[in-house]
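Just one protein chain is left out here, and the rest sit where they should.
Entry: chain A
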Amino acid sequence: MSDLLKIRDLRIEGRSDETWTPIINGVDLDLKRGEVLGLIGESGAGKSTIGLAAMGYTRDGVRISGGSVEFDGIDLVTASARVKRDLLGKRIAYVAQSAAASFNPAHKIIDQHTEAPVQHGVAKRSTSVEDGIELYRKLRLPNPDEIGFRYPHQVSGGQLQRAMTAMAMSCRPDLIIFDEPTTALDVTTQIEVLASIRNIVDEFDTAAIYITHDLAVVAQMADRIKVLLRGDEVEEAETREMLSHPKEDYTKSLWAVREFQRPEKPPAPADAVPVVSVRNVTAAYGSTDVLHNVSFDIHAGRTVAVVGESGSGKSTTARCITGLLPPRQGEILFDGEVLPADYRKRTKDQLRQAQMIYQMADTALNPRKTIGEIIGRPVRFYGGLRGAKRRERVHELLDQIELEPAQYYHRYPSELSGGQKQRVGIARALAADPKFIICDEVTSALDQLVAEGILRLLADLQDKLGLSYMFITHDLATVKSIADEVVVMKDGRVVEHGPKTDMFTPPHHPYTDLLLSSVPEMDPDWLTDLLAERGVDNLGDAAVDKM
């Protein structure tokens, strides 16, 4: 059978300032009808760019400079805009990373669903509405009869992602491009979406390109996997072959990332005074309580990972500790002394002791200040150092985060990579010379290799400086590699709390169990087995609701 999609020597360039620089350097790709190809690689590998180019589409400031993209005999590189518009939505559809951002907030879901069929003349609106409801049912959305008549903001992220898959299916296309469709979701929600996508792609025998940076996910979804690195193909093979016998060093290094693991420290002595003690904290936004009676301790030189899904109260707990959100009840102790609930009532020294590192280093650093100024500010504010002394201290801090001071002191954040920016965020926290640092999802925006570097750095700093960390994350692999103790949160409550080894050895709380079993594994049969084991009614969302 002939190929549905045939990409040959695809070259794509991106504009930076006035010059065009290559992003994709001659990639070939073949896809048969009904086949699923996984595209993996780190950010900047060009996965999404290739995915969009497979639709004959490039974003602003990007152009196809050579090669061909042949879809069912039509070259999309040379085809006119009208020809491409005829294919898009009808025969080639797209599922974006963030359904919340990719649904138009101004229109109801079903109106967006029927738009492509009606505009392409594939179906009448009424037929398309019925079909949409049928698809919602197949994708196991709750209330399939009425969910489409809501606005996007009234529906949860995981459900929207499935509604978007339904939308892509609305014209029964030959090819769907899935661009990181589950990256923004919690693990338990991810399972449901993965299962839905896989079923429906199977059922309609749709070909798909599945783009992701998560190997374990792609292992569940793809027949074949293609690995990309900075716009070049590294290797391509059948999924099982690729997982068991990766040929290239780069692929092997991707496989190996998850192996970083710190030895667990011995438990703190029973009579030790914890650095931070959260005692029976209940907190509310407005009149609704979002934290209920949360208690845990963080001892000197140790890392406590706080895990849970979005909305479980992890970040709210951090806000209570930092005093940004004074708790309604309960108290925060630092070195055994009660801290004022409101940060404005805390002394400078109390503020200095607890620092924070943020998830998005991009937005947490002032783009108009140099690295030297960014780190120098807390050095002066908390340490009172000026002039040469301040400069010396900033150099020392840059050394600690392994950035060459002479080279980076005068640079601006925009000239740094994501990992380097996060390192600057760490240096800024260290500048206050704190005892305790809250790390809020500090690695979740980073690629695996870079994230590992950050975790290693944090571990080293802990050993050298005796820091205590509260590590907020939803990624259990991160927990495994860095935590000493784990606090599992759900709906604003602590459901399990203890040393890491206990957490990862059964028996656990049913919710912890669900979280652990929901983390995709590198085994291509993992999803199938899990679904069989849980039964269709016990997938992610449904399972969470039952608890």
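One rule holds for everything that comes next: a contact is a pair of C-beta atoms (placed from the backbone, for glycine too) under 8 Å apart; a residue touches a chain by one contact, two chains touch by 3 or more; residues count from 1.
One rule holds in what follows: contacts and distances are computed from a predicted model.
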item	value
Candidate names "Cation:proton antiporter", "ABC transporter permease", "Putative ABC transport system ATP-binding protein" or "YeeE/YedE family protein"; UniProt protein name, chain not shown	"ABC transporter permease"
Selected residue (touches chain absent from view) among A:D72, A:E115 or A:D232	A:E115
Sole contact to the chain not displayed, among A:T78, A:N104, A:N143 or A:T347	A:N104
Residue of A:G89, A:G132 or A:P327 in touch with the missing chain, whole complex considered	A:G89
Residues of chain A (touch criterion as defined above) contacting the omitted chain	52, 55, 57, 59-60, 84-90, 93-94, 96, 98, 101-107, 115-116, 119-120, 150-151, 153-154
